[in-house]
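For reference, the structure is listed below as structure tokens.
Here the complex is missing one protein chain, while the rest keep their positions.
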Amino acid sequence: MFQKMIDKSMAKSPWIFHVNAGSCNGCDIELVSVLTPRYDAERLGFRLTGTPRQADIVVVSGPITSQTRDRLVRTLAQVPEPKVVVSLGSCPRSGNVFKGSYCVDGPLEKYTHVDVSVGGCTPKPEAIVAALAKAAEILAEKRKEMRQA
Amino acid sequence: MYDFMYHFPVLAIMVLFLGAFIASLVGRRNAVIRNAVVLIAMVTSLVLILSLVKPILLEGQTITYWLSNWEPVGDWAIGISLEVDALSLFFALIVVVAVFVSGVYSFFYMDRDDSLVNYYTLFSMLSGSVLGLVLSGDLFNMFVMIEIMTFTAVALTAFRNTYEGALEGAFKYLVVGSLGSTSVLIGIALIYSQMHTLNLAQLAAMLPGYDSPVTIIAFAFLFVGFGSKAFLFPFHPLAADAHAVAPASISLMISGVLTKCGVYGIIRLAYTVYQNVDVNVMNALKSVCNPMNANFVQYFITGVGVVTMFICVTMAFNQHNFKRLLAFHSISQVGYVITVIGLGSALGLSAGLFHAMNHTIFKGLLFLTAGAVQHATGSLDLDELGGLSKKMPGTCALFLIGAASISGLPPFNGFASKWMIYQAAFQKAGETGNFFFVVVCVAALITSVLTLASFIKVAQSVFFGQLNPKFAKTREVSLGMRIPMWILAILCVVTGLFPDKVQQWLLAPATSAAMNAAGYIDAAMGQGYAASFSIPSFQPQSIFLSGAWQPVMWLLLLVSVTLAVCIVALLGSDDKAPAISETNTDTPADPKYESFFSGEASVYSQVGGSDLFWGFKHNWRHYFSFMHNWHSGVVNDYTLYGAAAIAVALVLCVIFL
Amino acid sequence: MIFTNYLVCFFLVVLGIYCMVSQKNLFKIAVGMGLVDYGVNLLIVSVGFHDGGTAPIFNISELTRSSFFVDPIPQALTLTSIVIGACTTAMTLCLIIMLYKQYGTLQSDEIRRLRG
Partner (left out) sequence: MTNLLWTMFHVLVFPGVLFCVVIGVLLAGLDRKLVARMQNRVGPPLLQPWYDFLKCCGKETIIPRHARRSLFLAAPVLGFAALITVALFVPVLSCSTYSTSADLVVILYLLTVVGVSMIVGAAASGSPFAGVGLSREMVAMISYELPFVLVILAVGRMAGATTPLGVTFSLQAIVDWQAANGSMLFHWSMIPAALAMLFVIPCEIGMHPFDIAEAETEICEGTLAEYSGPPAGLFRLTHCVKMYIMCALFCAMFLGGISTGYAALDALVVVVLSVVITFVTMSVPHAVCARFKVEQVFKFYWTVVAGLALISLILVWLGL
């Protein structure tokens, strides 16, 4: 019974850790705006944490520059299971306008499995909220899989 | 009591001096015999003192032993006496246990030093002199023992004379300590000039009837002298210098035993000898034992205690050296003891005695852990050490017990005695209606928090955090060093869990012995002697504890701890992926188990001890920089502070008496 | 006459303490300690001195109410105290020599590695 309660609350309390992998700050600002009164992601239980140790959802923005690559990989490894990775904006998916630059080591798929991807430069806050909600569902499923495994 | 038991006190002292003598004779050739001699001496004196517990502490008898059988002639004490009542025995117990622990520890701790025969000779002499001091019934004998004690302590402080600052610390201790001894000697001369006797019992009988300001001035000198031996403000820089550089086993002796001698001297003087002194000037010393009244002497002693405890605890924030920090805390705790002793109530005195005992236990433990760290790593620098808890888990656990005790966290003994201290202070405040004692109470509580803070600092910078790569090869110290520490740690817990038993068996007899001047006099000079000087006979008042701290409540906590653990276990039991950290640290580290460092690769990074509590120190920066300059480290300055203390005590005498 | 004694011993003690406080040279500090010691010794002897008293050497049978002698106990105390004073001086000088070897100076304000 206790496990079921845990399963249920998994989707209700996803905590976000945000990694900026060389982003232009556009997506970062939009992510913060998601927590403002207008969109209020907290009503779904979202909360920004300061440490990957307590995160459930890792939001990555930016084209993965060579400077941030190792740091990103390390941080991703430090998130406890189950975890969901969300790529925010076009940059982590394709490199966007930075594609082909000598210092861009994207896309994010090279380093980790991306569960949810939000397109746009920058994505609308509505889209981000939707993606996070989707990520929360995936999180609950992952938890179930983990328990059954 | 059997007849032969009358010889036990003197035997307990002599066996230690004899041990010193024999050890120096045979020790040069054979280390094993030397150690055996010292061990036998220590154990014998331990057993002798322990065997006196039943008749003296539990049955309330008093042993008076006249050396060479020079008994009083015509009601006049002409011989030198040992007088062992419950108070003396209480301190003697502290001394012998501390000596035993320290001695056993040094067998293993000093294994890398040479010319150990000198060490053990001095060590035995130090033990013997301290024991002699607390058992003595004669003021001049006390002075001689103080001098031997100071001497051997100075020599032992300088024992590792290649160690940075060892000679310097010893020199300062010697110079300023001699000022304190001189003060005692002047006090003795003044008393002798008036009373023509130096026997404590006889003095206690005759002083009240003798109407002279000279004896009060003598009290001032003796108080400053004994205070300097307890390292009270402004003598505290000495302690810091001496503790920090002495071997850890000697630091234990200095903080746990030598300071107690000063405390003992003050208690003996203020409570027994000067108890009934009533100079024609406004109840000057009268009623040190009267709880319903507060007088100038009480304010003075309490004030000195509060200043000592507060200044020393703040000074500890500035320290980078593990043992120097402990030294300041040591004096801070002695400040607690003196504070409550000054209250002059039965509760206050027993709180003071309890804290004095606990101080020896937990401070000894902490100094020994510091010694273990020094032995294992060769360093005491708080900014350099770190992460040793993984290398020395046993020492770390012992340190945490000691730190919790000194910070007064329940259920350790520090809490039990501090609790009594607050109670005594506020009770005094309530009875006298004086706001001064409220301030005392608040200061004591705040000092307790600050103590906690600086031990958090030590824990974080020595045992936790990240391991300095320099100390990667550190190994746990040997079992022989850990066993003495465990003895002290267990004492910490036991006296913390059963304070009512300690109260019943140790504190109550010692407290009533200290207040029972008539009984003390009669035991030495014969029945009826006190009455002939119209010393009021002692009314055994029940030491009124306004509700004792009951550790039963802690059993409740233990129950809830267990339950909480069960809950956690229940939650975690079904977890399919219980995480175990990698134990194999040689393989390339999996980043998952590295410290989170904002994504950076984990490098050695430790918050330096002195950088902790920046927010607190920033607000007090003027105070701290003033204090830093004030503890200048120049021996002339420290002498000046000592001389000023004597001068202030005299001036106060002149003004108020 | 006895009053002069007290005056002198007060003077010696104060001079000794002044010497310890004001002199930076370690040897002079040791001398100051010695002066304080002598002052106190003089004090103790003076305390036991009775003007016109005889030496305190009696058989127990000779001792009467009217026998007037110098108090022997302070003399014993002084002897002990002198011995202790000698030891203190020896120890101080020892430490000064060692300090000089280690620090290369005899100035007390340069020997202050332990401070703050």
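In this document, chain identifiers A, B and C correspond to the written order of the chains, with residue numbering beginning at 1 in each.
Going forward, a contact is a pair of C-beta atoms (placed from the backbone, for glycine too) under 8 Å apart; a residue touches a chain by one contact, two chains touch by 3 or more.
Computed from a predicted structure; not experimentally measured.
Chemist: In the intact complex, which of the presented chains make contact with the chain not displayed?
Modeler: In the entire complex, chains touched by the missing one are A, B.
Chemist: Pick out which of B:161, B:466 or B:632 touches the chain that's been left out of the picture.
Modeler: Final answer for the missing-chain contact: B:466.
Chemist: If the hidden chain were put back, which of B:18, B:36 or B:445 would touch it?
Modeler: Selected residue, touching the omitted chain: B:445.
Chemist: Quick one: say which of B:45, B:215, B:423 or B:516 touches the chain that got left out.
Modeler: Only one of B:45, B:215, B:423 or B:516 touches the chain omitted from view, namely B:423.
Chemist: Identify the residues of chain B touching the omitted chain, counting contacts across the whole complex.
Modeler: Considering the whole complex, chain B reaches the absent chain at 387, 389-390, 393, 396, 400, 404, 407-410, 415, 419, 422-423, 426-427, 429-431, 433, 435, 438, 441-442, 445-446, 449-450, 452-453, 456-457, 459-460, 463-467, 546-550, 553, 556-557, 559-561, 563-565, 567-568, 571-572, 575, 577-582, 585, 589, 592-598, 602, 605-607, 611-616, 618-619.
Chemist: On chain A, where is the contact patch with the chain that was removed from view?
Modeler: 3, 5-10, 12-15, 37, 40, 42-45, 47-51, 53-54, 56, 78, 80-82, 143
Following the convention adopted for this analysis, only the chains that are shown with their structure count from here on.
Chemist: If you connect every pair of chains that touch, what shape comes out? Choose line, ring, star, complete or other.
Modeler: line
Chemist: Please identify which chain has its centre, taken as the mean of its CA atoms, farthest from the centre of chain C.
Modeler: A
Chemist: Using mean CA coordinates as chain centres, what's the chain B-chain C distance in Å?
Modeler: That gives a centre separation of 30 Å.
Chemist: What's the distance between the Cα centroids of chain A and chain C, rounded to whole Å?
Modeler: Distance between chain centres: 82 Å.
Chemist: Okay, in this complex, where on chain B does chain C touch?
Modeler: Touch list, chain B to chain C: 140, 144, 147, 151, 154-155, 158, 161, 164-165, 167-172, 174-175, 178-179, 182, 185-186, 188-189, 192-193, 196, 198, 240-241, 244-245, 318-319, 324, 628, 631-636, 639-640, 643.
Chemist: In the complex of these two chains, what residues of chain B are touching chain A?
Modeler: The contact residues of chain B facing chain A are 570-571, 574, 576-577, 579, 590-592, 594, 596, 598-601.
Chemist: Enumerate the contact residues on chain C facing chain B in the complex.
Modeler: 13, 17, 20-24, 26, 29, 33, 36-37, 40, 43-44, 47-48, 71, 73-74, 77, 80-81, 84, 87-88, 91-92, 95-96, 98-99, 102-103, 108-109, 111-116
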